[in-house]
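Worksheet: one structure, shown below.
Only one protein chain is missing from this complex, and each of the others stays in its spot.
For clarity, chains are labelled A and B in written order, and residue numbers in each chain start from 1.
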Amino acid sequence: MDYVLLVDILGVVAFSISGVLSSLKKRMDAFGILIIAFVTSVGGGTLRDLLIGTPVAWLRNMTYVYVIIGTTILAVIFRKKLSYFRRSLFLFDTIGIGLYTVLGIEKGLAADLSPIVCIALGTTTACFGGVIRDILCNDIPVIFRKEIYATACILGGITYFVLLQFGFVESIIFISSGIVVILVRSLAVYFNLQLPSIYKNEEINPES
Amino acid sequence: MDYVLLVDILGVVAFSISGVLSSLKKRMDAFGILIIAFVTSVGGGTLRDLLIGTPVAWLRNMTYVYVIIGTTILAVIFRKKLSYFRRSLFLFDTIGIGLYTVLGIEKGLAADLSPIVCIALGTTTACFGGVIRDILCNDIPVIFRKEIYATACILGGITYFVLLQFGFVESIIFISSGIVVILVRSLAVYFNLQLPSIYKNEEINPES
Partner (left out) sequence: MDYVLLVDILGVVAFSISGVLSSLKKRMDAFGILIIAFVTSVGGGTLRDLLIGTPVAWLRNMTYVYVIIGTTILAVIFRKKLSYFRRSLFLFDTIGIGLYTVLGIEKGLAADLSPIVCIALGTTTACFGGVIRDILCNDIPVIFRKEIYATACILGGITYFVLLQFGFVESIIFISSGIVVILVRSLAVYFNLQLPSIYKNEEINPES
């Protein structure tokens, strides 16, 4: 339990800082920075909760609110030092999406939804905070364009249901699926892998 | 019943393909393309369900999920051939918005909402998938700028309530309103009609 909470908070810290960095690049003011940190951290889970129809979690859990506000203030003050923590931040972020994928899947299962939809909700939980961040910053969401990010979440989700099928106990499924997400994402970044391009030298010219 | 489902699926196919085309233009990767196809297809209905407060339909109906995934894969593979189907795609899309407008209106009526709000919900169902697609692709939503598209849905919605007023049976109202949407949209494209411009050579210079 407490491990889950600790991992969750590390994820929130990483997501908040990624929001702060995006908003600094757009030269937002203090309020804008805080909002972007906030939606990056809780946007994915909020969208999931709205879709399923369950209460939005962060409204009733002040831990998130305090962690986001505290992280944002520290990240702005020490923004020039953040590059020293790049490796830790990547680690937190990666562990965060691993956890969020599995938490999202379990919320979907609790609402009695089918595996594909649960995997979609897990991926949404992990990735859509970043999507909303990019929309508010007026960029095309980065995860739509490059890197094995959502793909790692989807593979972790498939692992979850394969292990469930074989009758493993819940805690093993939980941890193994999370680790798959973390491993795939880490290996992809380490070896600089991308999804196979579907464009290869072609000139796209679709009729609209 | 089965006719409605068939028409619905044709609409989903057309919407998915329009999402694939938009995301190819932005050179998204496989994951991005799938997400854009998905939100284009189900975004309007999802927003309507969230506003009304009814459960989001596609979470519990795997037909949509399978059709969207299948269409997206086929559309990416045969993307260079899609221009041959332009006429069919336009037809599917037009029939789709006709159906979605009426389905949205009936969801609003079931929630006991007033005619104007029902028409707004019908139009939302038909048009907002495309709006969310354009936002995620970082474009100004195309239906805000040109073409008789939403206007066709609004006229179909007005038809619905006029016929309801005159006491027609439900199936006649359903089909007639849908046909009005399809006719207005088709004629507008055929004759290249637009809403009367409110700009006519003027230099807009509003104080902000």
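The criterion applied here is as follows: a residue touches a chain if its C-beta (ideal position, glycine included) is under 8 Å from a C-beta of that chain, and two chains touch if they have at least 3 such contacts.
Please read these numbers as outputs of a predicted model, since none were measured by experiment.
**Q** With the missing chain put back, one of A:Ile36, A:Ile95, A:Ile143 or A:Ile182 would touch it. Which one?
**A** Of the candidates A:Ile36, A:Ile95, A:Ile143 or A:Ile182, A:Ile36 is in touch with the missing chain.
**Q** Among A:Leu82, A:Val162 or A:Ala188, which residue is in contact with the omitted chain in the full complex?
**A** A:Leu82
**Q** May I ask which residue of A:Val12, A:Leu99 or A:Ile135 touches the chain that does not appear here?
**A** Checking each option in A:Val12, A:Leu99 or A:Ile135, the one touching the absent chain turns out to be A:Ile135.
**Q** Even though one chain is hidden, which residues of chain B still touch it in the full complex?
**A** Within chain B, the residues touching the omitted chain are 50-53, 111, 113-114, 116-117, 120, 131, 135, 138-141, 143-146, 150-151, 154, 194-199, 204, 206-208.
**Q** Extract the touching residues of chain A with respect to the undisplayed chain.
**A** Chain A touches the chain not shown through residues 21, 23-33, 35-36, 46, 50, 55-56, 59-60, 62, 65, 76, 79, 82-83, 86, 135-138.
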